[in-house]
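Showing chain A:
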Amino acid sequence: GDPADAQTGDGTRPSIIRFSADSTPKIDPAVITDLVGSVCVENLYDNLTYPDETPNLATDWEASPDGLEYTFHLKEGVKFHSGNDLTASDVVFSFNRFKTIGQGFAYLFDTVEECVADDDYTVRFVLAEPLGSFMGIIWHLYILDEETVMANIVDDGTYGEYGDYAMAWLLDNDAGSGPYTATEMVHSDYFLASRFPDWHMGWEGRENAPEQFQAIYLTEPSTQQTMMANQELEISSPWFAPENYEALDEIEGVELAFTTWACTQYIFFNTQAAPTDDLNYRKALSCLLDYESFLGPVFYGAERSVGPVSSAINGHNDSCTTYNYDIEQAKEYLAQSRYADTYQDIELECFLLDSAPALEKMMLSLQANCAQVGITMNIRKGPWLTYQEQISNPDSAPNVSTCNITPSVNDAASVMRTLFGSATQGTFENPTWVSTPELDERLDTAVTILDTDERNAAAMELQDYVMAELCASAPVADMANPYAYQSTYIDWPVADYYNETGELKYYALGMDMYMPDISIYTDR
Partner candidate 1 sequence: MDEKLLDIQDLSVWYKTYRGFAEVVDHINLYVGKGEKIGLVGESGCGKTTTMKMVMRTLDERGIKVGEGSKLLFGGEDILAMDAKALLDLRRRKISMISQSPMAALNPVFTIGQQMMDVLKYSGQFDKHDKKGMLDAARKAIDSVMIPDPDRILNSYPHQLSGGMRQRICIATSLLTPRQLLIADEPGTALDVTVQGQIHKLLRRLVEEEKRSLIMITHSLGVVRELVDRIYVMYAGNIVENCDTAELFKNPLHPYTQGLLACVPRLTGGGISAGIYGYIPSYVNPPKGCRFFNRCPHCTERCKQEKPGTYMAAENHAVSCFLYEDKGPAKERGDGHVE
Partner candidate 2 sequence: MSNELLTLKNLKQYFPVGKDRFVRAVDGVDLTINHGDVMGLVGESGSGKSTIAYTVMGMYGMTGGEIDFEGEVFTKETKRKRSMKFRREAQIVFQDPGSSLNPYQDVRSILSLPLKVHKVVPKNEIDDKILEILEMVELPADFMYKSPNSIGGGEKQLVSIARALCCNPKFIILDEPTSSLDVSIQAKIINMLIKLKKEQNLTYMFITHDMGVMRNVSNRVAIMYLGKICEIAPTETFYRNPLHPYTQMLLSSIPVVSEEDETIKPKAVECVGEIPSPVNVPTGCSFHTRCPYKCERCTKEDPVMREVEPGHTVRCHLIDK
Partner candidate 3 sequence: MDAAKKKKGFLKPSTRENFCIYWYNFRSNKLSMVGLAIVVISLIFAIFAPYVAPFPEHAGAYVDLANAGVAPNATFWFGTDVTGRDILSRVIFGFRGALKMAVVVLAISVPVGTFLGLLAGYYHHTWVDTVIMRMTDIFLALPSLVLAMTIASLMEPNMTNTMIAVTLSWWPWYTRLVYSMATGYSKEYFIKNAELVGASRAHILFKELLPNCLSPVLTKMALDVGWVILLGASLSFIGLGEQPPTPSFGTMISEGSTYMPDYWWMTAFPALAIVFVILGFNFLGDGIRDMLDRGKQ
């Protein structure tokens, strides 16, 4: 079981998609939050519906009118990789496991109280309060084979009779029913998966889908460049700097494709620490950002953000208040601020994640512009953990920080609540410490609205409100995910769409590399 098996003896290309991973992927659906993990899990496991709410394991579903119960009818005859049949009890088991472990995306299911198997092929989710975007989150629940999981638990774990819930085992193996099955996990090196012949969707019409895919742990851009050039890598990382993509684009047979996960780059202000605790001061800072200039050199293929919610998200407000680069305006705001007289003496603390070198350009530019109006800004670079630690407390949180956030739900109201609600206060999604009870109330109400249009209207209103009245963060760019890929021998719908339309298409995390959709031509 290794890539050699996929290699045909006559010198043609192996039917494999190799893509870059920024860490060894975790393939346990209960713990993943990252891109590579999502890609792998999406290909190894099945969910009730796909993220775009098309049927997968569930053939159809209905919600109770009060929005507190959702019932799903499962497809029959679905086989796990182990050969076991998939039934409602597996769904219940998977849900319980997800909630009990409490990591990964489990927090999205906070208000989902329980999952009940009404019969072998019917499951019902019971909610504590209505959740407008329930159908938007249900795809995060992947279904595991109860029997396989329970056969592989370590007994003295922390979950009582469930031992360790097979968490150790599931790091290297899968218990899913998805199109691919885990073949080999070499930690700190690669993860390899192969086609599952009995996949319930069937392989007809997808004969050219890769036999295998491999997530390779790669960090250095130069390494990937070399590998792309040698055709040892099919899809590059989406995290590089623009210069790298330009270099990659020049390699023969390699082209670029852009997608979006609705990821937005924000500049966050700590609204509790001087001087960013002053609204006008924050507005001034918002005016000191030269938004347009970042789009090419910093955020490759990105668009200027309008409001805190990405334009790819349902419920995005296109006419939200925005701030533009305008030094004079900034000076005016400063003059109105509480720090009109003293702002030149106060040093701004800015935190920059060391993992994304391109962001440094943006912060340096802000630093330079600040200097123009007399504000001194100190940049400190640090790793993710330090950042998390600092923002968890309003006293230690930096005045200015920057981070991109990928919504896990395609719903503006939920996104707004994550960005500004007190529940997430002090996390990387909401490091501004701006939440107030009344804001909370408005957000909470918005998410419970069941009707999509009404919910979106409320969300739009909120978007404008936070921009105009709070200005706790400055959304900079709606990011695009650039990929370099081997265009000569793979057909990738993601790329095709971009090449045809020139537009960014939204994909839920992991969906852009859904392997059954990709075709690879071993003879090209």
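What we mean here is this: a residue touches a chain if its C-beta (ideal position, glycine included) is under 8 Å from a C-beta of that chain, and two chains touch if they have at least 3 such contacts; residues count from 1.
The set was built so that all candidates are chains of the complex that A comes from, given by their letters.
This one's a predicted model, so the numbers in the text were calculated from it and none came from an experiment.
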Only one of these touches chain A in the complex, so go through 1, 2 or 3 and give me its number. 3
Which residues of chain A touch candidate 3 in their complex? 220-222, 225, 240-244, 246-247, 250, 293, 296-297, 352, 354, 357-358, 360-361, 363-365, 367-368, 370-371, 377-383, 386
